[in-house]
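Once you've had a glance at the structure underneath, I'll fire off some questions.
A single protein chain has been removed from this complex, and every other one stays in its place.
Lettered A, B and C in written order, each chain numbered from 1.
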Amino acid sequence: MPREEMEVAPPLEYLSILDEEGDLDQELEPDLDEEELVQMYRTMLRARRFDKLLLEWQRGGRIGTFAPVSGQEASQIGAMSAARDEDWFVPSFREIAAFLWRGGDPVDMTLYNAGWNEGVAIPEDARDFPISIPVASQLPLATGLAYAIRLRGEDDVAMTFFGDGATSEGDFHEALNFAGTFQLPVVFVCQNNQWAISVPRERQTASETLAQKGLAYGIPGIQVDGNDILAVRVAADEAVKRARAGDGPTLVECVTYRLKVHTTADDPSRYRDEEEVERWKERDPIPRFRRYLEKKGILDEGEADEMTDSVEEELGGVWEEAEERIETLGGPDVMFQHVYADLPPHLERQRKWFGTDEEENDNG
Amino acid sequence: MPREEMEVAPPLEYLSILDEEGDLDQELEPDLDEEELVQMYRTMLRARRFDKLLLEWQRGGRIGTFAPVSGQEASQIGAMSAARDEDWFVPSFREIAAFLWRGGDPVDMTLYNAGWNEGVAIPEDARDFPISIPVASQLPLATGLAYAIRLRGEDDVAMTFFGDGATSEGDFHEALNFAGTFQLPVVFVCQNNQWAISVPRERQTASETLAQKGLAYGIPGIQVDGNDILAVRVAADEAVKRARAGDGPTLVECVTYRLKVHTTADDPSRYRDEEEVERWKERDPIPRFRRYLEKKGILDEGEADEMTDSVEEELGGVWEEAEERIETLGGPDVMFQHVYADLPPHLERQRKWFGTDEEENDNG
Amino acid sequence: MAEMTMVEALNHALRQEMERDESVVVLGEDVGEVGGVFRVTDGLVDEFGEDRVVDTPVAEAVIVGASLGMAVNGLRPICEMQFSGFSYHAMHQIENHVARFRWRTRGRFPAPMVIRMPYGAGVRALEHHSESREVFFSHIPGLKVVIPSGPRLARSLLVSAIRDPDPVIFMEPKLLYRQFREEVPEDEEAHPLGESRVAREGSDLTVVAWGAMLPRTVEVAEEIAEEEGIEVEVVDLLTVSPLDSKPFTESVRKTGHAAVVHEAQRSWGPGGEIVARIMEDSFWYLEAPIQRITAPDVPVPFFAREEAYLPDKDRIRKGFRAALEA
Partner (left out) sequence: MAEMTMVEALNHALRQEMERDESVVVLGEDVGEVGGVFRVTDGLVDEFGEDRVVDTPVAEAVIVGASLGMAVNGLRPICEMQFSGFSYHAMHQIENHVARFRWRTRGRFPAPMVIRMPYGAGVRALEHHSESREVFFSHIPGLKVVIPSGPRLARSLLVSAIRDPDPVIFMEPKLLYRQFREEVPEDEEAHPLGESRVAREGSDLTVVAWGAMLPRTVEVAEEIAEEEGIEVEVVDLLTVSPLDSKPFTESVRKTGHAAVVHEAQRSWGPGGEIVARIMEDSFWYLEAPIQRITAPDVPVPFFAREEAYLPDKDRIRKGFRAALEA
């Protein structure tokens, strides 16, 4: 008949490896392949650059609304790089960097952002999900992928991304609980970028960390410095390993920052101070990682600069290529494609309105 | 740049005061009015008895499906008795005991269970919500009541009930998070009766306790022996006090047991052992509380037995009264009442089909 | 051949499909040990194990969303909403993803899955257990919506639904779950989706019905034929969406009169689509206005009054008479 404090399993941890000055906690430093480190850095640059281009194109009216990634490159690439190609990538709508790491084609993404359905075509061998606009709605999907993996006794993993705001949705809760109950191989990567549009993290939930939300589902939670790509990678490696071994899901909270607008339809000056942005710019994940690579002697200054240029060059032709592709795309009746495996008769009739001069109201 | 365990605020506690033998932890014993203690006991008896009658009526075809409360009397009355009349009662579908504590009329409830909408009529001064069938859907409602309380600076509280299964629904999550974010005066009372129809508590979630789910929302959680009415009452008193003082919501998990069927449409022999039920019968909250009252000299054996008889007598006439009421109820066109404040013209026309001999298809 | 109730016939379909194809899995609340609250999944967990017959937490959105993930990753999930009244909890998953995942991925990740749900009034159930909202699902492009009207068709339609490459909302009229038995062959039988059927031939009046309204509509047609010599042609939709309208619009060309019977509420309900299709295809043949014989625009009353809510034989007959007036 006691009154007592209860202990909570599972573990809840905090992890940071590389600080803002590029200084390292050597005990925690992961043992990563140099080539991979360079690849990670390069992809961060590509993401940053592509973001800038998309913003320009958007301002110029070439593409529609999109959600820039700048500031979250470490959070995304650190996590995504822990997965294999055969693992599943289940993004939200801001995963430009993760998408590029997966080998996604910037031209496709440009088409998508220019309003063409063809932009979501997914290569036959890629296990990438399309952008998911409804906040948190992709989490149940990832959970289902993972169920199928487990049922067949495979060792793939589903890695899904979402924001701090997404943790408030019922879908977040139901998915984590489902994954916990069945101990599914999912890695839940929360991109806590401090804002859900105009609502700051502290007003999204009274929970002190987002990682601790895992406790509600018996899921280990870890909060990492999301601008420290090494910390993110280590946490993700462990989570992936746990999932692959059949030991269930993990919730990884990456503490990071959205340096730009929420989407191009947004005006952050209405709700946040430029000072806050400036403070976070000092924690920019890209220079931090560059300093690390330089200190380690993996890249020297010249190589690093060169890489920036080569990335710029690589992406320089994307718009032109996208434009060329757009020229080749079908007319309005493309909208009838892929609604069903086979077009039902009434849709076949409706499609004709668009393809021919027939009278519209053909009893569709 | 550390790797470290994180501490989780707010507190998470376990509480038990009166054990299965009726032995007491005197340090924890609440100081309750004798009359109230007797009232609590009497209501437990009424609930148990009414449950039995409803089951008989259901088996006899007089009423429809219902969800028996037996076993959960302490969990419900312990919690509900911590609230004032002006506080809001937001039940799920199994809160027969809490309903009786609130002064609910068994005749109304019988009407409800016999399929008459008139059974949900709520007295003008009662702040009782109707039964909520969709699991967890009442939690957002309670949260909204509490928001209105807070906005107007009142000190009422909303107390809402739900089961262990309900904690898996998105509505549970969204409501607790909302209540935590705005620090609303809600008391979330989870009736963890070990089963959600055929699914045992351990397969509902991998979380070790349900109380710890509060941590995800920065909400204090407390797990109590739900068959110990004193423990439930103490936990609820604290939660109500916290809410009233403007210090936000609490999640109270009452560990109890559903002694009977899930609903009368259910056959538990398909999924649970009689032995388990027997074990829990030994922890029956009613004899336990009776022993306490006897030991304290509040009731003697004779008085206790007499009370059982008087309760039986009190409820003996309910069916007859309900039958009489049913005689007085309106015809099918009652279904048109209360759909809108004023019946729109098309519904007025539709209503005539039922009230008169008019042709049906009056362009309704 | 065995005489089966609809519940047994559905169970038969599930069992055979699970035997035939090991990628078929069943999931939902209480579908395991207890065999579903209506026993549609009875015994499956014993035969196929807990991994393929999955009792889930009480959480409809993830039941549906996870089913989609399973479908994408090679399984053929059949998930159950314990009652259609709780399918709204998963509406966002259905609308935002399930219905259009094929489309969202340009064909790369189709969603071959079935969402089963008992629906409709008439079994003295609790509040929220009796609605008929086929319109919600039928109005969403990319879904197929199937409603059987008897045991044998329930079995053969469910088989087709499971094998279909697209997501199917399979609505089971629970009033018919045990209302009557039919011969259901042991051997495979699959009724193609997207084909309605003439349940009764007739030359005087065309009536469209489905689900629990179908048997009583046919009964009234039989009675009226016997008593008054009026021959009603009854078309049973079976697949509500995509709608196969030819059988009834062509029938109207023959009869000149039409009615639709449904238990959904009238306004903005399914009857409107039936009327519009006839209007578009067979207006010139119509000799009288088409009648909608439906429930009124009120919430389904608690069960003491649900019989009055549902179109009964009397109201169906009155509707027929109105449709026949020229």
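In this section, a residue touches a chain if its C-beta (ideal position, glycine included) is under 8 Å from a C-beta of that chain, and two chains touch if they have at least 3 such contacts.
This structure is a prediction, so every number in the text was calculated from the model and none was measured.
Taking the full assembly into account, the omitted chain touches A, B, C.
The chain that is not drawn here is touched, among residues A:Pro10, A:Gly64 or A:Pro287, by A:Gly64. The residue touching the chain not shown here, chosen from C:Arg108, C:Arg292 or C:Lys318, is C:Arg292.
When the full complex is taken into account, the listed residue touching the unshown chain is B:Phe178, out of B:Phe66, B:Phe162 or B:Phe178.
Along subunit A, the points of touch with the absent chain fall at residues 64-65, 93, 112, 114-117, 119, 131, 133-136, 165-166, 168-171, 196-199, 203-205, 265-267, 270-271, 331-332, 334-336, 339, 346-347, 350-351, 353-354, 359-361, 364. Where subunit C meets the omitted chain, the residues involved are 85-86, 88-89, 91-92, 94-96, 99-100, 103-104, 127-128, 131, 133, 135-136, 138-139, 141-142, 241-243, 264-265, 267-276, 279-280, 283-284, 286, 288-290, 292, 297-299. Mapped onto subunit B, the interface with the missing chain covers residues 88, 117-118, 120-122, 124, 129-130, 132-134, 137, 139-152, 158, 170-171, 173-175, 177-178, 181-182, 337-341, 344-347, 361, 363.
Simple rule for what comes next: only the chains that are shown with their structure count from here on.
Of all chains, A has its CA centroid at the greatest distance from the CA centroid of subunit B. One finds 35 Å separating the Cα centroids of subunit B and subunit C.
Here the CA centre of subunit A is 39 Å from the CA centre of subunit C. For this pair, subunit A with subunit B, the centres built from the Cα atoms lie 43 Å apart.
Within subunit A, residues 170-171, 173-174, 177, 181 each touch two or more of the remaining chains. Shared interface positions of subunit C, i.e. residues touching 2 or more other chains, are given as 57, 59, 61.
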